[in-house]
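Yeah, one chain of the complex is gone here, protein chain that is, but the others are all in their spots.
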Amino acid sequence: MPGRRSLAALRGQGPVETGGSRLRLAEQPLGFWLAAVWLAALTFFVLLAPVLGFVADPEAYSRNVLQGVGWSHWFGTDELGRDMFARVVWGGRLSLMIAAISVAVGILIGGLMGLLAGFFGGWVDTLLSAVINILLSLPALILALFIVTVLEQNTRNVTIAVTILAARAVARIVRAQTLRFRQREFVTAARCMGARTSRLIFREVLPNLLPIIVAFTFLGLGLVIVGEGGLSFIGKSVPAPAITWGGILAVAKGKLSAAPHLTIYPAIVMFCTLMAVNYIGDTLMRRFDVRQSLI
Amino acid sequence: MTFLRRLASRLVQTAAVVLVVTFVTYWMLSLLPSDPCFLSVGTGATEELLAECRERLELDRGLFAQYGAWLGNMVTGDLGESYRNGIQVTESLADKLPVTAWLILYTTVLSVIVSIPLGMLSAVRRDSWVDRLITGGAFSLLALPSFVLGVVLALVFAAKLGWFDLGGYVGPTEGLLAHWKSLVLPVVTLTAGIMPFFLRLLRSDVITTLQEDYVEAARAKGLPRRWILLRHVLRPSSFTVVTVAGLNAAQLVNGALVVEIIYDLDGMGTYLISAVFNQDFLVVQTLVALIAAGFVAINMLVDAMYPLLDPRVRVRNQ
Partner (left out) sequence: MRAVFDPLVIEDETGAPQPYLLESFEANEDFTTWTFRMRPGISFHDGTPADAHALARHFEQVMSNPLAQQLFNRAQGWEVVDDLTLDFHSSAPFAGLPAGMTGQMGYLAAPSQHDDPDGAANPVGTGPFVFKSWIPDAELVVERNPNYWRTDAEGRALPYLDRIVYRPYVEPDVRRLALETGDITVTHYDLGLDSEHYRENFKTIEEQSLLQTLYVMLNNARAPFDDIRARQALAHCTDHETYNLLRTAGEFDIANGPFAPNTPGHLPDNGFPDYDLEAGRALWAEIGDPGTITLGTTPDAHYRIGAELLAQMWADCGIDVEIQQLDQGTLILNAVMGNFQAAVWRNHNGATVQNERVWWDSSYTGFIAINMGRIKNPEIDAALARATLTDDRDELRRIAEEVNRALAGGVHNIWLHWVRWLIPHHEDVQNLGWITLPPPDGRPVLNILEGRTFLTETWLAQ
């Protein structure tokens, strides 16, 4: 074990000790299972919201305004008498859909960029690294805000904006990891045996990257949920009347003292979700012994 | 010598990144179907006034020429003026930059003050229940983005308990106490967002240092435990703190943007967002350029200074 981490390690470019350490589910601590159950339940509600009878129409207004928590309205109602539980579920539907798509696409694009840059080095690396560095030159929220400002404000473009957030993070990590593997014995050996480049990349390097990509999937979800949430809190995510988590909180902010339940329950749901993805991601990272400071 | 060369090449890289970022943002904003002259002339516009304005702003020149002129102005300190209300950007910055600067300064100081004892404690009592409590708590904070925590803190401490009001920023010249009071909740919100990074790294840093030979040696010499911790453990770790502070600049800017909205602080974040909602794109462009430049510069400095600051890394590199 190196006595001292390098700067690279602080940024998530540290040494990886893969090899034998596999993830054994049975050995996971309780927290891991709690997190998994929360995510499963959330996915269930969010995916099935339209067919679950007890999830109300999130847009239906009524004269029962600002009702507290109760049997008929689990999270109470808002200023228009709309069911807050339904709004949180449907807000999650949009926010999580955007998050899922952007993490998937972000890993694809960012992973490819990092892989190519790290594997080929030379001018490919110079070029791709420049692109990555440029994307990294702005704080996440500012970058996303800028992209949404320049493009039209709609679901697709918000997804594009947060995809870039995910992609730039993946690209950086994958490049660093690839750089390490490129010099490993097994890659050198394969190269000496005359393996083609594509084989080297996809059969030798990529499988070794998979653990970190899996771990990033969760941490990346956290990253983009916060990114999209920040955008919609500012009012620059998918425009109303579409429901997003950040948007729910932004509107509730105006009613803090009169109706705290409008803030509390969405905040708890968001907290649990972020906690769950962070926890799982972090556990996986540690399992794979990836030194990182990603989140 | 190697350090200077490294610094020089870093400088060139940084300048290149800033140049490309500002150009790309300039180009993208210029593609928008918004006419700065409409903003500039406003509701009283006539065809003649618009034409005159377009001439004045030289909008018919090519993209590169416009960008060049803008960049030239930026470099010479002329940040231009808002198309919307004609107020100089430098003038607005003079009002708004201090708000954000105080916010960031206090947050960094508070994060350091809080995370050093907690990080040390956590490391020294590694794997004890104290350690688990501290690291677990810090980890939970990571799941509270500033727009969630900020709103909840505002709810509890301002709306419910009434300890603080949400009346916006008070400058230090109007009374230090009022100044601090106006920034307590925003700073706590921001601190919660970055303190975990400090804590986490300090902890692992201290754990590593505790295993170093010279610490063992000091211990063998029978030096008091507290002395060892302060002299031999904390001092090298302070480099880590500096580094993390630099690396978390981005996180802070993100947070400041949101926190300023929640607590109605008239700083850079509110400025940027209102420029966005106002379609005042020159201001957007200028602010984004400034943020990018500042951010890239900080990263560069941290990168370049790191080996210089920590003697151990310097030794190993030789």
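A few notes on this one:
Order of writing sets the chain letters: A and B. Residues in each chain are counted from 1.
One rule holds in what follows: contacts are C-beta pairs under 8 Å (C-beta built on N, C-alpha and C of every residue); 3 or more make two chains touch, one makes a residue touch a chain.
Nothing here was measured: the structure is a model prediction, and the numbers come from that model.
Here the missing chain is touched by one residue of B:Gly77, B:Gly162 or B:Gly222, and it is B:Gly162. Looking at chain A, the residues touching the absent chain are 59-61, 63, 65, 78-81, 153, 235, 239-241, 250-251, 253-258.
Mapped onto chain B, the footprint of the missing chain covers residues 38-39, 41-47, 49, 84, 95, 158-159, 162, 165-168, 264, 266, 274, 277-279.
Definition applied: only the chains that are shown with their structure count from here on.
Put simply, chain B touches chain A in their complex at residues 13, 16-18, 20-21, 24-25, 28-29, 31-32, 139-140, 142-148, 151-152, 154-155, 158-160, 197, 200-201, 204-205, 208, 211-212, 240, 243-244, 247, 249-251, 253-254, 257-258, 261-262, 272-273, 276-277, 284, 288, 291-292, 295-296, 303, 306, 312-313, 316.
Chain A contributes residues 3-7, 10-11, 130, 133-134, 137-142, 145-146, 149-150, 222, 226, 229-230, 233-236, 246, 249-250, 252-253, 256-257, 260, 263-264, 267, 270-272, 274-275, 278-279, 282, 293, 295 to its touches with chain B in the complex.
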